[in-house]
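Below you will find the structure I want to go over with you.
Missing here: one protein chain of the complex. Every other protein chain is in place.
Then we have chain A:
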Amino acid sequence: MSVMTMNALDDAQLAARVAQDIPDGSYVNLGIGKPTYVSAHVPKGREVIFHSENGMLGVGPTPEPGTEDLELIDASKRYVTAAPGAAFFEHSDSFAMMRGGHIDIAVLGAYQVAENGDLANWATLDETYPPAVGGAMDLVVGVPTIFVMMRHVNRDGSPKLLKSCSFPLTGLGVVSRVYTDLAVLDVTPEGFRLVELTDGCSLEEVQAMTEACILT
């Protein structure tokens, strides 16, 4: 069975689903790649302050073409703007915010997540490919709530939600909740517990694409 046969969420829908769970007044760090889409989907009426590891609180929307400031970028190296109330600071302060428990939620991508909350998102087993950790290891030890946002399975159909990770770990037991195109799962002391299925997906179908057991 392929994911294409089911009503998988696209990236924008997945980002919107994650954004629903970010409370008003939160300080949030978005990992590079797909998690950056979350900021565009914050529900109306909520103020969420986005932190960027390269020294900014209050990351605003993408600038209009022609108005980019070449020295105003986010962690994904995209041009951004400063939202009202924004602040700039240097790197050791930025990581003090991350490690020191000042950020409420981080949304990260992942290669693999294990049922005990272990996260692998910085290196594969391919040693010819240079590893790149960035700020991921600092975020996962310091931010109390770690949301992972990813496809449910790899391109070849192999599972990403595992009994234990085979790739090098970013952090041990750090993931709070996983949002995939097929389901939302909480990491509990007993393992992955189903929060919801994407409309049109059955538990049986999703379990078949998940190595770890999904508790209900």
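Note that contacts are C-beta pairs under 8 Å (C-beta built on N, C-alpha and C of every residue); 3 or more make two chains touch, one makes a residue touch a chain; residues count from 1.
Simple rule for what comes next: contacts and distances are computed from a predicted model.
Protein name for the hidden chain, per its UniProt entry and selected from "Sugar phosphate isomerase/epimerase", "3-oxoadipate CoA-transferase subunit A", "NAD(P)/FAD-dependent oxidoreductase" or "ABC transporter permease": "3-oxoadipate CoA-transferase subunit A".
In the complete assembly, the contact with the undisplayed chain comes from A:137, out of A:16, A:49, A:83 or A:137. The chain that is not drawn here is touched, among residues A:56, A:107 or A:184, by A:56. Of the residues in chain A, those that touch the hidden partner chain are 52-56, 69-74, 77, 82, 88-92, 94-95, 98-99, 123, 128-138, 141-142, 168-172.
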